[in-house]
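Here's the structure, in structure tokens; my notes come after.
A protein chain is absent from this complex, but the other protein chains hold their places.
We call the chains A, B and C, going by the order they appear; numbering starts again at 1 in every chain.
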Amino acid sequence: MPGKLSSTSPTRFAYLGPEGTFAEAALRTAVASSEGARYPQPSVPAALAAVRSGDADAALVPMENSVEGSVPATMDGLADGRPLVITREVFLDVSFVLAVRPGTELADVRSLASHPHALAQTAGRLAELLPGVVPLPTSSTAGAAEAVAAGQYDAAVCAPIAAERYGLAALVEDVADRPGAVTRFVLVEPSGALPAPTGNDKTSLVAVVGDRTGALLDLLSEFAVRGISLTRIESRPTRERLGVYSFSLDCEGHVADRRVGEALAALHRVCDDVRFLGSYARADGRENKPVPGTAADAAFAEAEAWLAGIRAGASPG
Amino acid sequence: MPGKLSSTSPTRFAYLGPEGTFAEAALRTAVASSEGARYPQPSVPAALAAVRSGDADAALVPMENSVEGSVPATMDGLADGRPLVITREVFLDVSFVLAVRPGTELADVRSLASHPHALAQTAGRLAELLPGVVPLPTSSTAGAAEAVAAGQYDAAVCAPIAAERYGLAALVEDVADRPGAVTRFVLVEPSGALPAPTGNDKTSLVAVVGDRTGALLDLLSEFAVRGISLTRIESRPTRERLGVYSFSLDCEGHVADRRVGEALAALHRVCDDVRFLGSYARADGRENKPVPGTAADAAFAEAEAWLAGIRAGASPG
Amino acid sequence: MPGKLSSTSPTRFAYLGPEGTFAEAALRTAVASSEGARYPQPSVPAALAAVRSGDADAALVPMENSVEGSVPATMDGLADGRPLVITREVFLDVSFVLAVRPGTELADVRSLASHPHALAQTAGRLAELLPGVVPLPTSSTAGAAEAVAAGQYDAAVCAPIAAERYGLAALVEDVADRPGAVTRFVLVEPSGALPAPTGNDKTSLVAVVGDRTGALLDLLSEFAVRGISLTRIESRPTRERLGVYSFSLDCEGHVADRRVGEALAALHRVCDDVRFLGSYARADGRENKPVPGTAADAAFAEAEAWLAGIRAGASPG
Partner (left out) sequence: MPGKLSSTSPTRFAYLGPEGTFAEAALRTAVASSEGARYPQPSVPAALAAVRSGDADAALVPMENSVEGSVPATMDGLADGRPLVITREVFLDVSFVLAVRPGTELADVRSLASHPHALAQTAGRLAELLPGVVPLPTSSTAGAAEAVAAGQYDAAVCAPIAAERYGLAALVEDVADRPGAVTRFVLVEPSGALPAPTGNDKTSLVAVVGDRTGALLDLLSEFAVRGISLTRIESRPTRERLGVYSFSLDCEGHVADRRVGEALAALHRVCDDVRFLGSYARADGRENKPVPGTAADAAFAEAEAWLAGIRAGASPG
């Protein structure tokens, strides 16, 4: 099994709640319900705090969304505070359904509710499907589904999991104006044994560098000279510290890979600060680029042996 | 006046509405009300579409927020569709007030409403100030203020401008859990005469490169060799086109500067695609790094003259 | 004809003499005797001085030799003093013959003379061919041939051209211990109209940079970002100026090529000093690497037009 978790697998999972939202759906795809208990949390900071305090063994939080972009609360929550590491990434298709009580027809819908984000992403379709119905805001998509089940509204825009949970029918599937949205969640744990390399891994980190021309270039050179590709980069504001820049990065490979390890050690030397955020199985359905032979572990091992020979005065080949 | 707009200044401004939100406050700081009419729009795409269709001369939309991160709708809305350019950036401190009808005391507040984003950013303070009061969601912070004015709720979390507009009193100022949030808005116009260089400008662009190791390094090298600093970089997913990467960048300098112009021309050559998003006065209160003499316009002009002499067979010095 | 010289072609040629040496042979391959008069010079500086003073229109001097390495007198003579440019390169196979008066057999050879360089390059073969014969030094290989013709010695190691000139027979051809030596000569002229691009050209230059870590990398980046390959690089001591480094470089392409011109202009900006030493047809029998489309003149022109449009406020595509 790729991306196996550490030996003492987590059994208490915090996630960005409430129940019935996409985070719970993502958690379901990552961890069977028999594997542990799930605790919804009101916010990303709360979910991370639960892991830091020991109240939870792991937390599933959103990292970025193809429509909404990155999730600063997660980025910043991992960059600051007691170190945590990502042990798994989970990609979830974010598809909204128009959920109603069973038997309700489109023509019967007089009221509609959902979280404003969901309403924003479905505004066009809803105007076609339910002209004249003014959407009402709720605190979460799951809350809207619950309210529909309670008879408070006729329809909700929510995740399929919420419709299911509250006994609603999906009157229309995929009501997003721009279909195909995907959210990337990450499972976060306290530092400990890392997931074993799978051959198709990613590594996440945060690097802080001085604000000088070329600083980012120097940082990226440490990856490029070792044949490592980045899959994500984002400059992050560091208002607290004028004159420094923070970069949130994902790269291909596992910290156990020699090229990745040496690159991280180099960043540790040359950056003002580096925080390792985990190495874990890549789960976006894509394969890492082939590692050039010159950057493979065998090449590093061979070069190290060669160097040791030179230093020992052996014939330097 | 730095950052003067083009000769035919816009007079019809679209912005991310509704009235009373932070976008309107930002627009006020950028453009005096006597300078033009303002049209709230329901979404960023709608605001940009208004400019593209000619219904508005300019649109003020949020680009990034220190708490919420970048705004993908703006990033993507500028990257695709008919070209628009940023002609101004506006930074607005996002401070929330607890707004009530005049005369209401804290002890009187039994109900509270706001947009879920605002509620999330103020959850801690609200729990202290109003223990036991369950916040209710509204479609916008301005909508919450309007509802308070109408007597529907006792208190709203909203922008100062909304409290003012609806005749409310700010019972508590700065109720954000993490004060100091800033949103960066950009004023977007159809292509046309660019703002004149001010000596402290930024340039924004989107560059698309093939997904190969080192592609980003090559891209950044075009800036670094010309002494240009980046102030923001963000990889953007390009789901539609597998195997390519899109980067959204801000750099120091104006496209009228020779170093910036040459760098952009180089990107135009080596990238799969480059879109210029504008050069405009830097407005975050910081100064660009000093331009090294070797990257100043005079150095480019001198080098060009030297090269012309060499090509013409003059004594090559 | 590729590499055509400038309109007013030189007619008086200085070269590193004396007559009968390899330099004269190289000059013969470059310029028909009907095209101009030839003036042997006692040294490289003398040959260059003849051009600078106007006593000669051009000088053919050795640049590097596959056995002896680069020729500092030429490197330094071009780097300092009034500017001259290379207009042609000529490669000459350096093959030594054992030259004797016609009728002399190996067994008759009792005495042998040549320039010490030539003796060094043929020591092994001579020991086999003429065991027991102690070679004697002369001031030039041609001088040895002349002395043999005069009956002073029995045999000379010299260029085929010298044997021919003095009526000697080549008793043994190719007596070099390590055959295949090639000397690269360059034809040097006063600044003036450059040779027209041929599509397979080289450009030579000298660049002086401060002695800081990474200075050379920065210099080479200016070539690499523009897709230009180097064919030769050599650091040169600059004893006179402590703390600076001088590099002598050849790159592919002609200064009339936009990528090469822009790279040279960039060096002119960022280096302490750059001296252009000429663009001329490549003559080593090899082809330049294919120019990537992104570095071709058409790409530069297209990018320039795009940039001009952006600066003029045209729709930025």
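Here is the rule we go by: a residue touches a chain if its C-beta (ideal position, glycine included) is under 8 Å from a C-beta of that chain, and two chains touch if they have at least 3 such contacts.
Values in this document were obtained by computation on a predicted structure and should not be read as measured data.
One chain is not displayed; in the complete assembly it touches the shown chains A, C. If you put the hidden chain back, the residue from C:37, C:106 or C:230 that touches it is C:230.
Although one chain is not drawn, the whole complex shows that of C:9, C:66 or C:104 it is C:66 that touches it.
Although one chain is not drawn, its touching partners on subunit C can still be listed: residues 42-43, 66-72, 75, 115-117, 119-120, 123, 135-139, 180, 182, 211-214, 216-217, 220-221, 223-224, 227-235, 237, 239, 247, 289.
Residue positions on subunit A in contact with the hidden chain: 6, 82-83, 85, 191-194, 218, 221-222, 224-226, 255-256, 261-262, 264-266, 268-270, 275-276, 294-295, 299-300, 302-304, 306-307, 310-311, 313-317, in rising order.
We adopt the following convention: only the chains that are shown with their structure count from here on.
Centroid to centroid, with C-alpha atoms defining each point, subunit B and subunit C lie 58 Å apart. One inter-chain figure worth recording: subunit A and subunit B are separated by 25 Å, centre to centre, where each centre is the mean of the chain's CA atoms.
In terms of their C-alpha centroids, the spacing between subunit A and subunit C amounts to 61 Å. Residue numbers of subunit B whose C-beta contacts span two or more other chains: 221, 224.
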